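Only one protein chain is missing from this complex, and each of the others stays in its spot.
Chain IDs A and B follow the sequence of writing; residue 1 opens each chain.
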Amino acid sequence: MSDKQIGREIGQALGANLTRRSLFALGGAAAVTGALAACGSNTGREPAATGGGASGGSGVTLNQWYHQYGEAGTQQAVEKYAAAYKDATVKVSWKPGDYDQSTAASLLTDAGPDVFEYGNGPTIDMIKGGQVVDLTDLIGDTKSDFNPSILERMTYQGKTYAVPQVVDMQLLVYRKSMLDKAGIQPPQTIDELIAAAKKLTQGNVKGLFLGNDGGAGLMGGPMLWSAGLDYLTKDNQFGFDDPRAATALGKLREMWDAKVLLLGAPKDWFDASALTSGLTAMQFTGLWTFPDIKKGLGDDFGVLPWPALDSSGKASVPVGAYGSCVSAKSKDVEAAKKFVKWLWIDQTQDQLDFATSYGFHIPSRTSLISQASTLKSGQAADAAKLATDVGHAQSPILWTPKCATAFGDAMNRIVKEGADPAGEIAKVKAVADPELKRVLA
Amino acid sequence: MAIVRSKRQSRVTGWARYSALVVAALLFLIPFYLLIRSAFMREQDLGSPDFHWLPPVWETSNLTGLFDNPAIPMARSLLNSGLIAVTQTVGVLVISGLAGYGLARIPYRWSNAVFYTITATLLIPAAVTFVPSFVLVSTLGWISTLRGLIIPGLFQALATFLFRQFFLGFPKEIEEAAFIDGLGYWGTFWKIVVPNSMGFVAAIGTITFIGSWNAFLWPLVIGRDQESWTVQIALSTFLTAQSVQVSQLFMAALVAIVPLLLMFLFLQRWIVEGVERTGIAGD
Partner (left out) sequence: MTPTKFVGVGNYLDMLSDPAFRSSLVTFLAFAVFIVPTTFVISLGAALLVARTRVMQSFFRSVFFLPTACSYVVASLIWKMSIFSGIRSGLANGVLGWFGVDSIPWLSLADPPWYWLVIVTARLWLQVGFYMILFLAGIQRISPTLYEAAAIDGAEGWKVFRHITLPQLRATSTAVLLLLLINAFQAFDEFYNILSTFGTYPPYARPPLVYLYYTALGSGQDFGHGSAGAVILTLIIAIVAVVQGRILRLGDRGE
């Protein structure tokens, strides 16, 4: 008996009358289902059934999902864009919290979205599992106008599966006055950064804020790049089985041990408040916080890339973009694609508004960057220049969520527990090698 | 001599006992105090480099801001929590009450087997089986619906067990008089047994209501959609995602527990009495 049948029976039993017997049957059925479900194959991932693109026109309702942006007004903005769309009713869902996981999970069910954003485009598993739709034809001629490295990140085997919405970047922000007072020049290497953080740590003010986990979650990539390495090599092999990687990751532990890192701040790295309320002198954060920093500190801040480990490494700023994707389980894939094209390709004014009116982002269309007045002067202009000069895509598409989890766990052990970096890297490699083999097959 | 020593000793232990009680009571009250204080603090004072016993500035706009903030579905989640808690409480009282009475009084071939089955499931908390339950409920298409949130919690083995124990101790003579007057089991239950058990019903009702209002894992699993969030899920989401002002989050938490604390203080006597009467704790 499948659990679907059992479910139907229970439904009828409950609908008919709440007799004691049927309720007891419910308990029994739950137990049976449990045992059955435990014997089922792992995920029951079925090849996604493509929705029948029959109807179209005004009768269609599309569900569009966003993660919760922290900046005030963003939600109203996306609702406004959606309301202006004529060819379908678009229902915007604003999803705070565990967005990546819950969205990935819901793509497998019928309760998922039609159109959704996903960090740096869909995962390789979503693409290979046929859960998302090929959007190459939507982009068409505009391809050359998109930031190339971002678009490439959303492309697999020549097909593009997401339309980049806006480019986000992370960078090092420092309080000018605090550095001046301590007589410190903006640091250019990791060792200079550590020395500066030590000098700036005084009383209840810490030198540097890399997130409440000491940078374990955030700084893995930037540390590899600062050593001149990357997650994967050019030919898609494991990229940081190298003593320099161990040295670089060990530097985070050095900062942790020196007690110069701010830990346990009320709001994490993605919010400006640790910097503006004077808990830290330097913070790694996102360009999107600039309006808040400006409000709190005026002109008393400067920007830097994450510095190079040494002369043979590279400074960098991570850049990434939420990409708009279409679920293969959508009831009307064509209508969903049409809406994505309308909003994220045709409506350039909405795209500009979304990128610049709330938090600060960089438009993903290069032709729009020159129109973004917010990025023309001051620290935001410096930041935009960093993104162009030393911007580095966050992680490659073949770096699967499983690899990311293994790397995150290793970073946690290196930074928080002082585990041996070389040994931890070997553990990540043991997970990543078979994963790479799987996705490259 | 012995008496004198023991008197002095009892005075000393009396003082020690009071000091211990007062210190412990303060420790137990501090979290409530911090909740209230933080709900009226400005955002920048909560993240400031110093600890404040009192808010430097009393920020009452947190309350209005909370209900005006479109990012926090406060009114909706309070409504959901209220609906779920009320229906589950009524449902549990009616279903478990009837089941408990039936098991205690109605001779029936399988009644022992049924009772032992219920007792066995007592030991297996519902939370542990949340994965298979989720599979079941999602097969019914009840994800993100009030049905999915309410119906699985309508029958509770513990409440049934407690009702049975309580009704076993209900004076049989009264019921027999009712039977002589021509009332069946149904009439006796509603006209005689229930009106004379209101204290116990209130105790089970309060415990169920609190449990339902404070439930977390099941609403987290089922309430995938913002419209189906309970107030606990709303609080948890904003706590773990840090996407709203912390001061507003404290205000939201305060709003979420005040009705419950008032109800609890008011009905506490019944719970205590219920616990004493049922012998949940043994006998």
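As a convention for this text, contacts are C-beta pairs under 8 Å (C-beta built on N, C-alpha and C of every residue); 3 or more make two chains touch, one makes a residue touch a chain.
Worth saying up front: this structure is predicted, and the values here are computed from it rather than measured.
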Touch partners, limited to displayed chains, of the chain removed from view: A, B
Absent-chain contact - pick from A:Pro187, A:Gly239 or A:Pro266: A:Pro266
Residue in contact with the excluded chain [from A:Ala105, A:Ala381, A:Ala426 or A:Leu440]: A:Ala105
For subunit A, residues in touch with the removed chain: 2-4, 34-46, 97-101, 104-105, 108-109, 123, 204, 212-214, 217, 259, 262-266, 268, 279, 401, 408-409, 412-413, 416-418
Residue ranges of subunit B at the interface with the undisplayed chain: 2, 6, 17-18, 20-21, 24-25, 28-32, 34-35, 38, 45-52, 120, 123-125, 127-132, 134-135, 138-139, 210, 213-214, 216-217, 220-221, 232, 235-236, 239-242, 246, 249-250, 253, 256-257, 260-261, 263-265, 268, 271-272, 275-276, 280-283
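The rule we apply is simple: only the chains that are shown with their structure count from here on.
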Whole-Å separation of chain centres (CA-atom averages), subunit A against subunit B: 38
Subunit A contact footprint on subunit B (complex, rising order): 43-44, 46-50, 70-71, 95, 98-99, 102, 114, 117, 121, 129, 131-133, 135-136, 138-141, 143-144, 151, 155, 224-226, 236-238, 240-243, 246
Residues of subunit A touching subunit B in the complex: 3-4, 6-7, 10-11, 14, 18, 20, 23-24, 26-27, 29-30, 33-35, 37-38, 68, 70, 75-76, 93-98, 102, 106, 109-111, 203-205, 265-268, 270-271, 273-274, 276-279
